[in-house]
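Mind looking over this structure? Questions follow.
Only a portion of the chains appears, each positioned as in the full assembly.
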Amino acid sequence: MDLNERIDKVLPKVVDHLSECQNCKLGTNTKKGLNLAGQRAVWRIVDDLVSIVFPGCHGNEPVGEEGLPSFLQNKLKTIAAELADQAERAFEYQCREVYCIDCTECRDRAEDAVAYLVESLPGVQTILHEDVQAAYEGDPAAKSSMEIIMSYPGIVAIVTHRIAHLLYSKNVPLIPRIMTEYAHSKTGIDIHPGATIGSGFFIDHGTGVVIGETTVIGKRVKLYQGVTLGALSFPKDEEGNPVKGVKRHPNVEDGVTIYAEATILGDVTLGAGSEIGGNVWLTHDVPPDSSVYNTQPRPMITKKGMLGPDGHDA
Amino acid sequence: MDLNERIDKVLPKVVDHLSECQNCKLGTNTKKGLNLAGQRAVWRIVDDLVSIVFPGCHGNEPVGEEGLPSFLQNKLKTIAAELADQAERAFEYQCREVYCIDCTECRDRAEDAVAYLVESLPGVQTILHEDVQAAYEGDPAAKSSMEIIMSYPGIVAIVTHRIAHLLYSKNVPLIPRIMTEYAHSKTGIDIHPGATIGSGFFIDHGTGVVIGETTVIGKRVKLYQGVTLGALSFPKDEEGNPVKGVKRHPNVEDGVTIYAEATILGDVTLGAGSEIGGNVWLTHDVPPDSSVYNTQPRPMITKKGMLGPDGHDA
């Protein structure tokens, strides 16, 4: 029996089983069912929005002979139409799932969110320029602003976050998180779209950074790779499910620097101007202008072979 | 002398040197030589398989007017044919390299692996639904199941692993690891295709997670970012090369939670229901229902400038 015959034989049963989940709806997105835009459609919107705030930097070529105003105008009209369509479908999904059968406000809410996003883009661009400046001042390896814009992962993460946060603040379902996880995938930097982040924000290297949903970050804050601004624990309802939306992440005031792999957990406040050292584990407030450091363990140095691989006697 | 002339002058020597490696065979994949599918061909198969278990979620659009059964049937037939071709070529490669000249069983083994994969997909989908449910129950930031499926990196990692593990268990060379490293690239989560992982598995955030080849994980296990389930050391043969295939990674029993950046090394067992705290370094067994925590170092807090950056007196 060759492969075609074998496949043909099992196919009906496999297809039946897999199709049944159209009913359970979990993870099955059909035009006549959930009718959501796919993940990649959202990614494309992100790429287009990034090309609005940093035109010609992240594609193949600079903005061409048509000139910048025409480029921006055409892009913005296309983005607005596509994003309104995506957002409407996301609101309809949420509406069906959560609170109604027939959605009368979905289109209005979608258009309102898109108009708000478009109007906010100039302000976003201004703040991003402060982010780029912060990177230039914060990293001796940065040779020019264009190097930062064209290559730094921290910029990809923050531009995506600032866009996604606008949609999050308008309660658009699904799309903001798909956007920030797209940046997470490219950078290793995981910023929840709900986080509030001030201007002049710089993440160096970035891999492993986690910034939770209810984090509030002031101006001119600098993070290194592996920093976690996370939750210490979270309340559960009677059914044992986590209660959504509770404030559970840190507040980081203006001018704070947090070095690599530091872990800050819970609804605590790092006072303005403080420095948090590498690997520090912190679950309480610190006053402004503090230096917070671990006494790093002084490592043992012996001739090779004298210690087992876990640091105890072999 | 312009660039073309300069390039033309050095080209023969460069091309000769680079071509010679057709003989050494290392990293040169020609149709008349190794004849393997390239990395991206394997990635495309992964994308297609993911669209079978979560139809319409990760592409551009929902499944269209043709309906779900037709979509699944067409996809499955295409995948089966392409993957059988890829697997056959991988078996032939291994056959030539390791144990024979002429491969009589390669096609059969490839078709057997593909048929096994297709037959297993309904079961895989059922387990993945339990994984999604575990994410929903385990993360207060998760707003809906579709948000998890469309954006969470832990889902990308586990769906890819569950597919790759099927091919690994049928001894398909090369392809399973290319698949899981594709997910590693997208998520920062490095799960070897050899690992055995039960249902209801949830990795939150995920960047930096490493799960080694001989790890065995039970049901309803939850990991956070940066967790390593690794090897403490490994035996070498007389020539100093590592012996392949030895059991050297942890066993994680049902219902265990492991917090961020914890490191568990060696063939040790974490008893059912245990909690392993953040940053814990563990190289021995723990009994069921244990809490395993470091006394976190209490960081020193001084006015800024009183300590050097390594935590000792400046």
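Lettered A and B in written order, each chain numbered from 1.
To be clear about the criterion, a contact is a pair of C-beta atoms (placed from the backbone, for glycine too) under 8 Å apart; a residue touches a chain by one contact, two chains touch by 3 or more.
All figures in this text were calculated on a predicted structure; none of them were measured in a lab.
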item	value
Whole-complex copies, counting every chain including the 2 in place	3
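FYI, only the chains that are shown with their structure count from here on.
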item	value
Angle of the C-alpha superposing rotation, chain A to chain B, to the nearest 5 degrees	120
For chain A paired with chain B, centre-to-centre distance based on mean C-alpha positions, whole Å	22
Of all residues in chain B, those that touch chain A in their complex	52-65, 67-69, 72-73, 76-77, 80-81, 84, 111, 114-115, 118-119, 121-122, 125, 128-129, 132, 136-147, 149-153, 186-188, 205, 207-208, 225-226, 232-233, 260-261, 265, 278-279, 281, 283, 296-297, 299-307, 309-312
Residues of chain A that touch chain B when the two form their complex	2-3, 6-7, 10-11, 13-19, 21-22, 24, 26-41, 44, 93-94, 97, 173-174, 177-178, 180-181, 184-185, 188, 190, 192, 194, 207-208, 210, 212-213, 226, 228, 230-231, 234, 240-246, 248, 259, 261, 263, 273-275, 277, 280-283, 286-287, 289-296, 309-310
